[in-house]
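This is the structure I have questions about; it appears just below.
The complex appears here minus one protein chain, its other protein chains still in place.
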Amino acid sequence: MEWNDYLTGVFLALGSFLALTGGVGILRMPDFYSRLHPAGKTDSLGQLMVLIGLCFQTSDWLVLAKLGLIVSFLMLTAPTATHAITKAAWLEGLRPWQRPGDAENVYTRKHPDKRAPYFSAAPKDPLASSTSAEQGQQLEASDE
Amino acid sequence: MSSFLLIDMILLGLAAVVAIGVISVRSLLSATMLGGIYSLLMALIWQNMNAVDVAFTEAAVGAGISTVLLVGTLLHTRRETNQSPAIHWPALLTVVLTGSFLIYGTVDMPDYGDASAPIHTGRVQQLLGQRVGKVDNEGVHHAWTYSTMAEQSVERDEPERSFPPERSHGEDHGGDAEAGAHGHPNDDFKGHSPNTVTSLLAAYRGYDTMYETAVIFTAGMAMVLLLRRREERA
Partner (left out) sequence: MGTVLTITMFSLMASILMTLVRALKGPTSYDRILSVNAIGTTTVVGVVVMGFLKGRPDFLDLAVVYALVNFVATVAILRFVEQRRLG
């Protein structure tokens, strides 16, 4: 084992760990908005770790250039896709999951004076319609 | 058990799970997206079989174009299937019988990479006796160069080529007697590949590449049509 093999091992282990925890998180998180976190982690950091680790395994400049191209494509497209999915879900009216007992449609817990809505341009402002309890319901049955 | 076989089995199992999910889910949009996952998994399987061109086509067609086309079709239909999933017994019986016959047929197939497979045995003696690319007893390396072919074909007065080329299966095939009658002077295969599948692929290489290029071009066109800017219709 040369030094580059050890480096590759470390990076691949990190990438595998992130991929596995991302899979567990996507499977176990309670609602759509919290599932975004493990999915984005797998998308960006996990693939970056694996691809950087593989960079130490080659001495061909063409292969290195292709690896850099894949990394840059994924770093451009994966967060964009995640953001687009989130925006589409918010605009259709999907609201974050809340623990029982929390105030209806208030999504900041620690700072009550910073209760601005996350997307101020959203047509369905959560604070403007905070009296309707149905607004906070998730669109669970919309797809099944 | 090699790790490639294990990876193949796991990927095929995942693809089977996705296929069952596609036919059992009610929402048509979900079925479309699961079809995208199916083609992604199939591309990994193709790559595991070293069939990179098929994986390319699967990427462009399966994950890209067919998803876009199916979503475009969904714009003109409903989003749900209107009948509850039921098992159609004659269809299931037909599928199971066909699959059983196909699996029964694979039992007689030679092992992967078997040197005594029928596609190799036709010309494998020639393969062992060929000189091109080898170093003979005098230490002369028979390299494959275009210049020697051009020189020798000028002075040789080449005869008409015949397809398929006549085979010579003699035991004393050293390649010296009629070497270079067709194709390269040192090529004992007269310009043809010893492997049947490879020679067929080489013969139809142009069509193969042409249609693959057409597929990639179509994928690029769909990408442009999808991602272009256009003014908003009211």
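As written, the chain order gives the labels A and B, with residue 1 at the start of each chain.
In the analysis below, a residue touches a chain if its C-beta (ideal position, glycine included) is under 8 Å from a C-beta of that chain, and two chains touch if they have at least 3 such contacts.
Just so we're clear, the structure is a prediction, and the values are computed from it rather than from any experiment.
Residues of chain B that touch the chain left out of the display are 3, 7, 10-11, 14, 17-18, 21, 25, 27, 29-30, 32-34, 36-37, 40-41, 43-44, 47-48, 50, 52, 55-56, 59-60, 63-64, 67-68, 71-72, 74-75, 219, 222-223, 225-228, 230. By the touch definition given at the top, chain A reaches the unshown chain through residues 5, 8-9, 12-13, 15-17, 19-20, 22-24, 26-27, 32, 35-36, 39, 42-43, 46-47, 50-51, 54, 57-58, 60, 63, 66-67, 69-70, 73-74, 77-78, 80-82, 84-85, 88-89, 91-92, 94, 138-144.
In this text, only the chains that are shown with their structure count from here on.
Centre-to-centre separation of chain A and chain B, using mean CA positions: 37 Å.
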